[in-house]
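Here the structure is laid out as structure tokens; the discussion comes afterwards.
What you see is the complex with one protein chain gone and the rest in place.
Labels A and B are assigned to the chains in the order they are written; within every chain, residues are numbered from 1.
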Amino acid sequence: MSEPLIALRGLTVDFDGAPALRGIDLAVAPGEALGLVGESGCGKSVTWLAALGLLPGRARVGGSVRLGGEELLGAPPALLDRVRGGRVAMIFQDPASSLNPVHRIGRQVAEALGLHRGLRGAAARAEARRLLDQVGIPDAGRRLDAYPHELSGGQSQRVMIAMALAGRPELLVADEPTTALDVTIQAQILDLLGALRRETGMALVLISHDLGVVAETCERVAVMYAGRIVEEAPVGRLFDRPTHPYTQGLLGALPPLDGPRRPLAAIPGGVPEPGAMPPGCAFAPRCPQAMAACAAGVPEAIAVEPGHAAACLRAARALVPA
Amino acid sequence: MSAVPLLEATGLTRRYAMRRGLFGRPVEVRAVDGVSLALERGRTLGLVGESGCGKSTTGRLVLGLERPDAGGVAFEGRPMPAPGTPAWRALRARMQMVFQDPLGALDRRMTIGAQIAEPLEIHSIGGRPERVAQLLRDVGLRPDQAGRYPHELSGGQRQRAVLARALATEPALLVCDEPISALDVSIQAQVMNLLVELQARLGTAILFVSHDLRAVRQVSHRVAVMYLGRIVEEGEPDAVLHDPAHPYAQALVSAIPHPGRRQRRILLQGDPPNPADRPSGCAFHPRCPVATTLCAREDPVLKPRPGDGRHVACHVAQGEVPARRAA
Partner (left out) sequence: MLRFLGFRLLRAAVTIVLVVSFAFVVLRLSGDPAQIIMGADAPPEAIAAFRRAWGLEEPLWLQYLRYFGAILSGDLGRSMRDGREAIALVAERIPATLALTIPALLIKLGLGIPAGITAALHRNSLTDRVVMMLAVAGFTVPSFVLGLLLVLVFAVQLGWLPSGGQEGWRHAILPIVTMGIGGAAVLARFTRSAMLEVLGQPYIRTASAKGVPWRAVVWGHALPNAAIPTVTIIGFMVGSLIAGAVVVESVFSWPGVGRLLVVAVANRDLAVVQCILLLVAATMVTANLVVDLLYGALDPRLRQRTA
């Protein structure tokens, strides 16, 4: 990979002693679309909240997050405020409650424009209007004066995206941006994100529990389980040749759209509690291919092919001819 | 198969008075607007649609939890008794409901064993401890988990407990309202497998209300697509999924994200309309890529399509007008 835009190294997060992230290594190249997939509690959102210093005070964050040449972890608030909404913007799952209910839409977009581009007054308003237009809000000029409760969920997410674009970000982190939306609206938002990426050349990190959403939008996918990345690969490769048993399990659990209907290959059991991580590989207790060695130590990510890595002992063994 | 379906609903209509703002005057909203459906014993009907399309209300109407303003429900060929009457309560043992949020559906202060035994007590069914143990085994829990409280179980286990409670009275009909949407992908698969397996074993009929077309295909024998209080298309899941007839169903199907395949999606313009402000003619016409002038004027009827007999409510799909070319 060329010089990464942002690189996380050994990122860890503890909440009151319970580990939420157990060492994340992840890099995003300029202009790239990376999907981050996993089930609830796997740490996919926490990863990016931690990277941008958005976690509550009781979270203990360790490791390194470098944006260009700058270290973000432990950086002074002024630097973080410049980065957030500037070089890196973020949008969230529930658009309706992510907008401040007492401020007009225009003011909320203009606030970001003032912070990152120094625009005020009429100039900010005109630019806010252009942004609303760009994200496909009909009648943008009048919508500037609307309050969030007057918008539908899909429109609220468009406003969030407009706000994110205000700082001309190099990276947009979208945390489950369509989970709270209806399927047809989800399609609209994903389409919009793709179009904006083509127009602006920004990189995208799409956090989702939905493999399908990631597959359609991203070029590269990282799968997370229990606070670690278990597999990382180009999107086509991941779906064609999933290597980690957890990735295989996720794909098998997805009901197919065609072919005969048979029982789904459900993953037995449930995700481990953060306070009660199994020793070694966290997936081993649910894994159909687990061996005795899996409980011995946390497996490191192994490159099974250039650009395709899996943190699984089986994958590692397959590489070494017996 | 007997001639009379287990459940038959005809022309179900439910209106609400909705107030806009603190001081607005109430507006009549038709949440469900003339829905007819039939469900055979041991079969599953999937009811899909987006939020506000009336699919959940239809589920409640079918159980008699809400009274329809028009239309009616027949269970085993007999009209549904009025809610609250002894006859209705007796019938309720044979019809159960499973909700989206298992934690909300369970009482936090009672063990799941006690909660599963509760319907047995209410409907005076004997042999409780053995029955509870059997039910727990049926849904893939261990009998010793009867002593657990809901918060001691995982999300998937809770939904299993909810299912065990619903199955306690050996219902002939199970209405599942978004039973898997609060669960993780791997757990969703567990619950879908369980539903299919239980149905094969117990012969329960299921009304499966969901926004997830994949899940609906996995568990259903028939599927009905709802839009703004009406069924707009009904048929075999594979027929509807692979060759949707109604433009809305086409958009819905094309919006399903699909790993490994990138195809062009049909993007609908705008948001689903407000039920309080129902468009004239076909309610879908303002968002429809192929709508004609007839569509804005005349309400299409759900009827078999000439040719393959697919039930669809669309002038264009019925061949009554040539489609306007999509822009």
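Here is the rule we use: a contact is a pair of C-beta atoms (placed from the backbone, for glycine too) under 8 Å apart; a residue touches a chain by one contact, two chains touch by 3 or more.
From a predicted model like this one, the values you see are computed outputs, not experimental measurements.
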item	value
Sole residue of A:20, A:135 or A:163 that reaches the chain not shown, by the stated touch rule	A:163
Contact partner of the left-out chain, one of A:85, A:212 or A:242	A:85
Touching the absent chain when the full complex is considered, from A:47, A:98, A:155 or A:243	A:98
Residues in subunit A touching the chain absent from view	49, 52, 54, 58, 77-78, 81-86, 89-90, 92, 94, 97-103, 111-112, 115-116, 147, 149, 160, 163-164, 166-167
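What we mean here is this: only the chains that are shown with their structure count from here on.
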item	value
Chain centre separation (subunit A, subunit B; CA means) in Å	32
Contact footprint of subunit A on subunit B as seen in their complex	50-51, 154-157, 184-190, 192-193, 196-197, 211, 213-215, 217-218, 238, 241-242, 251-252, 254-260, 262, 265, 267-268, 270-272
Residues of subunit A touching subunit B in the complex	39-40, 138, 152, 154-155, 182-188, 190-191, 209-213, 215-216, 236, 239-240, 249-258, 261, 263-268, 270-271
